[in-house]
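One protein chain is absent from this view; the other protein chains keep their places.
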Amino acid sequence: MMGKESSRPLLDTDLDDVVLEARLAKTWETPTGFWGIFATVDHKIIARRYLATAFVFLFLGGLLALAMRLQLSRPEARFIGPDRYNQIFTMHGTNMMFLFAVPVMEAVAIYLVPLMVGTRNIAFPRLNAYSYWVFLFGGILLWLSFALDTAPDVGWFAYVPLAGPQYSPGKRADLWAQMITFTEVAALAVAVEIVVTVFKQRAPGMSLDRIPVLVWAMLVMSFLVILAMPAIMFASSTLILDRLVGTQFYNPAKGGDALLWQHLFWFFGHPEVYIIFIPAVGMVSTILPTFVGRPLFGYLALVSALVATGILSFGLWVHHMFVVGLPRVGESFFTASSMAIALPAGVQIFCWLATLWAGRPVFKTPVLFVLGFIVTFVMGGLTGVMVASVPFDTQVHDTYFVVAHFHYVLVGGAVFPLLGAVYYWYPKICGRMMSERLGRWVFGLIFVGFHLTFFPMHILGLAGMPRRVYTYQPELPWAGLNLFVSLSSLILATGFLLFLIDALRSWRHGRPAGSNPWGASTLEWATTSPPPAYNFRRIPVVSSLTPLLDNDGELTVAAGLRTDRRELLITSVVEALPQSRESSPRNSIWPFLASIATSILFVWSIFSPWAVVWGAIPVALALIAWFWPKGSPEDES
Amino acid sequence: MKERIVLETSRLPLHAMGMASPTWWGTCAFMLIEGSGFALAIAVYLYLMSLAPHWPIGAPPPDLWAGTWLTVVLVISVIPNVLVSRWAESRRLRRVQIGLLVMIVFGIAPLVFRAFEFMALHINWDKNAYGSIVWVLLGLHTTHILTDLVDTIVLTCLMFSRHGDNTRRYGDVQDNSLYWNFVVLTWLPIYACIYWVPRL
Amino acid sequence: MTSAKSVKLAVGLAGICLFFIAVFIGWARQPRQFRVDPPIAAALEQFRLMPNAISGTPAEVYFAMGKPYESTAFDLSQGKRLYAWFGCSQCHGDGTGKTGPSFLDGWWLYGPSMVSIVASIRDGRPHGMPAFKDEMTIDEIWQLAGYVKSVGAYSTSSKAPSRNDDKTDRPAENRAPAAILFNEGPVLPRPDQGPSR
Partner (left out) sequence: MIKALIIAVLVVSVAGCSGNQSALDVHGQSAVALKQLIVIMVIACAIIWLLVSGFLVWAVARRREVRDDEVTKRKMTVGVQSAAIATVIIVAGLTMISFYTTRLLNSAADDAVVVTVKGQQWWWQFVYKQDQNQALFQTANELHIPVGRDVRLELESIDVIHSFWVPSLAGKLDLIPGRKNILTMRADRPGIYRGQCAEFCGLQHSHMALMVIAEEKADYERWRMSQAAPAREPTSDEALAGKDVFTARQCAACHTIRGTPAVGTSGPDLTHVGARQMIGAGLLETTRGSLAAWIADPQTLKPGNNMPLVPLTSDELRQVSAYLEGLK
């Protein structure tokens, strides 16, 4: 093929920009209409869908939180009955952890990682499309069960034997467990794509020490997903087996053990919260240098702290089980390891503080969220160090002190940077700026609302109010603080509502943003806003950590890729030396059909074990049709 | 932004094999997922054993012959598997086709022994925790063999089709043989766990 | 671009009305009944039996409530708890029968209908079945009757209770125990249907 000169396919070297862009657009564009929607493999379109769906789930979860605060505002209130309240708090936890937090961080990765490493599409783009549909169907399954009044009511952690076969009648706990299967398949698929994209599709010259911190964070997150999610899939599958075909994993009378579930769940549970936090560290480390006017201080320290946090996160799951009566020496080990993880977090905070100290911050909304993050996350981290101590934990475990702690580290530690990231990358994703004036109001309302809502919960916890109670007695001294918390949660809700209004309004009426409105230094700002379907006219060549700043604003690029088929560069893992011109698959309807077959298999297997046998056939057929080469130019080599 | 071409890549191959191909890394990532899943299943087996006063609960240790024969067949299957990979490396279509047919046979043979293995356990999955974990371990590995058998069958049809003689397809054959080696590799600790740990 | 917009709109609308249909079904569906109003409980007592006390017609209110006691998972699992609390296993074992008859062999001495089982529990039967009229409230009796019927299930059901966290060996009610344990066994001289033996 390559040898024959005459019919040599047009390479991008001998084309001027306008013709090149038109030709690349024709090859990489996604057609509009039904076919485009269900068959697209463009990582940007799928990431935008992921983000929109995750934020819809965030707002639905927020409404649940308001319902809980309404019921807890007065002692012995009768707004919501115990059964419905248990469903609401389970849905709030499950929805926020599995349908919002992990998917939104992965959506940011799907959108930004290919752009920041300088490639044209994510690795395995059809798998990416498949993962979105499976995630969406999982979310629909859970929320349909809530609408049908059969939502899971056993808590987002579903401790056995309450979630077990005897004490959880009906299919509620099975719906929870199967929703886990949906979201884990989607999360694992995205994690594999990110790992392969970062390892093999980096721009030539982007050696390991030139990878942006956000991409490092997403890589560490992906490895956490790969190593932690199998634990929850094994746990949720064995729970369904116990409930459906009578296996005895969690039956203490037949050799099983109730603590086996807690070990399996929290072995996944703690890395899960680091899966949510580590991308936030990457976002803060990317936003801060742009508004401080100097590069990030301690790049090596930050990246090694990221990796250390990832590794350590597997060694401290037992701090969720300090009060189940484990031998004391075991608990002490986990106190030490839980305290030790405060060190990498500390190092990260100190590097940010040093960067801030040596620079002149410009107070745009993203920076406000970063400052709010630092103030809130340090307090959350400190309460984390407190609950890592076994004796301290025996007084505050499963009380509102812990509720305050994890909202500080999750909302403060991950949602604040996420909101900052939305304000920071919204121009790149939608081509228009979000409004600064509204942004300040959003930050002010959310920051004040958050602290007024969640800080008093520390005191409620120390005053003895347990978690997950649908009501409390009038003679206990909690009524005043609970009413205060319920009222201030309205401020927080207004903040998020204003954020939604700002995001929707700016979609059409925001100030048009150029390709680099903030003057940032990473590769995604080298493309137009929003980037074209093929991202880069020619694959960039990187020679430093800040490609847009060196050789005075001129982008060094590589040429020689064909324009009549979807091609991108494969580079070596360590030094990013070019190795081959791999093709990137075109649009395909099969991922969507395979995801429907998978969803049918999963939902059917809630009701009958034979679903796994018969349901697997359509899935296999869809996967074979997906894999079978279609004779398109991408398949020849 | 203005661009300056500093690198010429038109000479690069359209598909590089082995460590340079993204599908190789994708297969490794999925092997890491399934590997950690199997490691967890074995850890659960040992955890349940540590709790039980005597192990296995209410059943004799499984008979050895079915499991051992299966292990032998699996270990032997590694030889043709490596050969197919090497032939794919050197793009010899005819040999790869024959090799894949042999691998299909080596994929079906273990399933026959596996049927006997389930009977050799002398326990049902719903009898007690030992029965449950042993059935799940065997079930997981059976699905592992089945999925790779289906992969091999599809690849064989592909190599006999017009799309066969193509570097990417040889890359797929290599990835599939890499995955089969992983299937055999994961069976060894499970075999030791199910058959020999109760006899210690 | 407009066609893409309209398609997105269509998909969005489909999603929203799917959600509202579900909300309506959820609202229409009976939420879990923890409390039975005394008048309904009184009405549940008023079922009329055949002269030989084998079968009869359940109270009107039972149909009005949508026959909850044999079709809602919560009531069936409460029935299973009552089976354990009121010591039914002393005579009936785990449903396979000891001195009392088995529920798994498909043979109901007084007929398989809910009414006759409720009558057996409430008023007792000759040859050893005590009356639970003063031991259990009527709605508990209905829940227990619903559970007893589910023990003898021949087909798997998603509403029947699952296994217990105890030592019973019998397959759980949701796995069609009667079908699994079905064995013709020797043809016993079965008494014809009726209160003899």
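Going by the order they are written in, the chains are A, B and C; count residues from 1 in each one.
Here is the rule we use: a residue touches a chain if its C-beta (ideal position, glycine included) is under 8 Å from a C-beta of that chain, and two chains touch if they have at least 3 such contacts.
Remember, predicted model here, so these are calculated numbers, not experimental data.
Asks: Could you tell me which of the visible chains the hidden chain touches?
Replies: A, C
Asks: Who touches the missing chain here, A:240, A:303, A:396 or A:606?
Replies: The one listed residue touching the chain not shown is A:396.
Asks: Could you tell which one of A:56, A:70, A:258 or A:624 touches the chain left off the display?
Replies: A:258
Asks: In the whole complex, not just what's shown, which of A:323, A:487 or A:577 touches the removed chain?
Replies: Going through A:323, A:487 or A:577 one by one, A:323 is the residue touching the chain not shown.
Asks: List every residue of chain A that touches the chain not included in the displayed model.
Replies: Those residues of chain A that touch the unshown chain are 81-83, 86, 154-155, 159, 161-162, 166-167, 252-253, 257-259, 292-295, 297-298, 301, 323-325, 328, 331-332, 335-336, 339-340, 342-343, 346-347, 349-351, 353-354, 356-361, 371, 374-375, 378-379, 382-383, 385-386, 388-399, 451, 455, 458-459, 462-464, 466-473, 475-477.
Asks: Which positions on chain C touch the chain that was left off?
Replies: Looking at chain C, the ones touching the missing chain are residues 32, 34-36, 38, 41-42, 81, 85-86, 134-137, 139-140, 165.
Please note the rule applied: only the chains that are shown with their structure count from here on.
Asks: Averaging only over C-alpha atoms, locate the centres of chain B and chain C and give their separation in whole Å.
Replies: 46
Asks: On a C-alpha centroid basis, what's the spacing between chain A and chain B, in Å?
Replies: Here the centre of chain B sits 30 Å away from the centre of chain A.
Asks: Listing for chain B: what residues touch at least two other chains?
Replies: In chain B, the residues touching two or more other chains are 126-127.
Asks: Counting only residues that touch at least 2 other chains, which ones in chain A make the list?
Replies: As it turns out, chain A has residues touching two or more other chains at 242, 245-246, 248, 251, 254.
Asks: Within their complex, state which residues of chain A touch chain B.
Replies: Against chain B, the touching part of chain A is residues 11, 13, 123-124, 188, 191-192, 195-196, 199-201, 204, 226-227, 229-231, 233-234, 238, 241-242, 245-249, 251, 254-257, 260, 263-264, 267, 515, 526, 537-539, 541, 548, 551, 553-561, 569-570, 572-573, 578-583, 620, 624, 627-629, 631, 635-637.
Asks: For the complex, which residues does chain A have touching chain C?
Replies: Counting only chain A, the residues touching chain C are 32-34, 36-37, 83-84, 140, 143-144, 146-150, 161, 164-166, 169-171, 242-246, 248, 250-254, 606-608.
Asks: Spell out the part of chain B that touches chain A in their complex, as residue ranges.
Replies: Answer in residue numbers: 1-16, 19-22, 25-26, 29-30, 32-34, 36-37, 40-41, 44, 47-48, 51-52, 57, 125-133, 135-136, 150, 154, 158, 163, 166-169.
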